[in-house]
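Of the protein chains in this complex, all but one are displayed in their positions.
Each chain gets a letter, A, B and C, in the order it is written, and its residues are counted from 1.
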């Protein structure tokens, strides 16, 4: 098996895309598994990428020599042109979502790729509690002054956004709403965007990533946006409506919202199927592309329900 | 005594500024005290301001109806044109540094001022552990999506940068340096900049705020910059050199570095005079003014020592 | 014939693009003809477009009710979402290049389209010497203050860049070079970029447009860039090299430079085949897309000749 094949991934192929193995016209999504003891060799590419962990823990990504632990709910951006490799140090397989802008860069012929070292060092195979990137960039509102701590390429230098923080931020928004103040997108709908602490902008130049929490019984207002999104049901269950179609979703489901199709979600999550008692949706989209090119449009319809 | 006089502050008057009660040509610095039970009534002004707590705890600032607790080492930005008031709920007086861009706005005739309510509500006199601003904006790299959570005026929506985070960020940088990696400004010199999470830029449009930690025995390379700075020795002791003058400093001292004067600091901090075993310097400057107007210049001299 | 078919255009279909009628992965190029007395009805679309006149004069474009005359060598940008129509008032057919970002907007599903009025008014069928857009925005370095003169959509409000100006700008650069000063890209190679006077940036958010003049005997250094270009030989003749292929070109030829293929041109233009005695190349590319997404790379090789 060639080196490039050592990553074991199942790509989502949108049947609306004429046989191309892409989730949307600009985005690639795959479920990637790594077996115990397995490595994925080091390489780098211009494609922007991320991992979002669905199950398991103990694998880590080594980015520029900095080992980053991965655990369920963690979001790990991988900005283009950084060296990276994976290693699974646990006895169980792990599963995560790989998201990349492969179709965009393929179509526009922007892509470059290079192989790295065959082996990562022993020091890189340890799993520290916090990566160096988190120690430098993981303190809210505090940026290191050192030039050596600044990223050399576009995209976030913070290599892990931990589930505890995401979960707490969402819970905080809902608590503030209950206290009578703003902070949620709409009643019962909390949401955060993963951002690059250097710029406050999207975590990756071409991919927007968000986490939405819809409390049991709430329903989001239909929104139309130019650009396509991939959603993953991280926890809970409910009904989603895309255009004129509705269907039930539950933990582990993935679905796509095409450009300019109205999307809404109704939460039926309960204590038995959700840790948070809510419908927890992980979302990524190509919105930064549309905004950078000034092609973005949004229309939020009144929630007439 | 008029309403405006109810804030008890001792302004630093730089003798080089021809009798004007300013710390530097653009910056105002004052030590403000609030006695037990005392209030400072609500007002707002276009001047950008901050508080940095030197001693005590228990006072809070109410910003836009959001009470924010204050404790030693906390940094609290107060972007222009937000309503704010103070209340001291403890039995002890409190002391903090007030920093503002009063001279700049006075000279350029940019200032506006309005009185607010005479009394703040009872709900605003409670002291929650975390302000709403911290619950919305205090999670590293996570931005709330809600329009209602976005600030209406320039400057950081995060109203408190807690000492625990600052202290830990500095300790992390020094630990990474000891492990053999970059992350510090120079050997033994860790530093963070307080940033606006919305933009990643300076916490206030006209004032840069940083915290520097110099380990015992280390000395920083002389740096010249256009623009003026005010330094406060938060902890520890050492020797500072500004231009061709040197002097000893220790906890509580304030001093000014004028434009284009080379500045360096040597740490003599030890276990008996510093919690961190280092010289801890809080700094604010008018650098964003120079950068916005493209008048900034910096020259770092080789540390020939 | 339906309304949409009333534009008579011959699209360039790049054989490397699997049968799609596109010039490059992101750009559409067509030669459009309008017969005497013919109109093209009013419509608008989100696609950014331009016209560059190859032959004839007397046609005009009506943009937002402002009639703009068209003559050989004129460049007429048509930023997305502005109403526009054409009318040919002369006795001769006219030919121009239509350039659009159709493939980009098609692939990303960003496109919107609307029909406008069936007929344009009689006042709009006159041909003033200068359009209102030129009278408002055509004075170098002078911007109108009026809000009503500001464009409502992204892209240049200047609707015509006249050949006299382009020709003179190129001649000026070459004259300055002969006087011993800089100003040309390299010896014998003058070039201008069409810019939006509001921003100084590219004339359209997704399309870069330039005009290059290479004097007889000169050869440009090979340049590699991410992104694709379409070139038109406006005047003169020469040899172009794309990757490892070279071929002769002369007035009226069109060719494509794919992403990351080195490109150079050698001028063999003389008095008999060129008004300027030089190889005059009109170029458009998708470079702004790559720059906005931070995917741009450029490599200029030493001209080893």
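Definition applied: contacts are C-beta pairs under 8 Å (C-beta built on N, C-alpha and C of every residue); 3 or more make two chains touch, one makes a residue touch a chain.
From a predicted model like this one, the values you see are computed outputs, not experimental measurements.
A.B. asks: Among the chains included here, which ones are touched by the excluded chain in the whole complex?
C.D. replies: Contacts of the omitted chain with visible chains: B, C.
A.B. asks: Who touches the missing chain here, C:196, C:219, C:235 or C:280?
C.D. replies: C:196
A.B. asks: Touching the absent chain in the whole complex: find that residue among C:28, C:161 or C:231.
C.D. replies: C:161
A.B. asks: Residues of chain C in contact with the chain that isn't shown?
C.D. replies: The missing chain touches chain C at positions 132, 135-146, 148-149, 156, 158, 161, 165-166, 168-169, 172-173, 175-176, 181-185, 191-201, 203, 210.
A.B. asks: Counting contacts across the full complex, list the positions on chain B that touch the omitted chain.
C.D. replies: Interface residues of chain B facing the absent chain: 25-26, 46, 80, 104-105, 107-110, 112, 154, 205-206, 226-228, 258-260, 286, 288-290, 292-295, 297.
Here is the rule we use: only the chains that are shown with their structure count from here on.
A.B. asks: Spell out the chains that contact chain A while also contacting chain C.
C.D. replies: Chains in contact with chain A as well as chain C: not a single one.
A.B. asks: Chain with the smallest distance from its CA centroid to the overall CA centroid?
C.D. replies: Given all protein C-alpha atoms shown, the central chain works out to be A.
A.B. asks: How many angstrom lie between the CA centroids of chain A and chain C, rounded to a whole number?
C.D. replies: Once rounded, the distance between the two centres reads 39 Å.
A.B. asks: Could you give the separation in Å between the centres of chain B and chain C, each centre being the mean of its C-alpha atoms?
C.D. replies: 52
A.B. asks: Compute the distance, rounded to whole Å, between the mean C-alpha positions of chain A and chain B.
C.D. replies: Distance between chain centres, rounded to whole Å: 35 Å.
A.B. asks: Where does chain A touch two or more other chains at once, residue-wise?
C.D. replies: none
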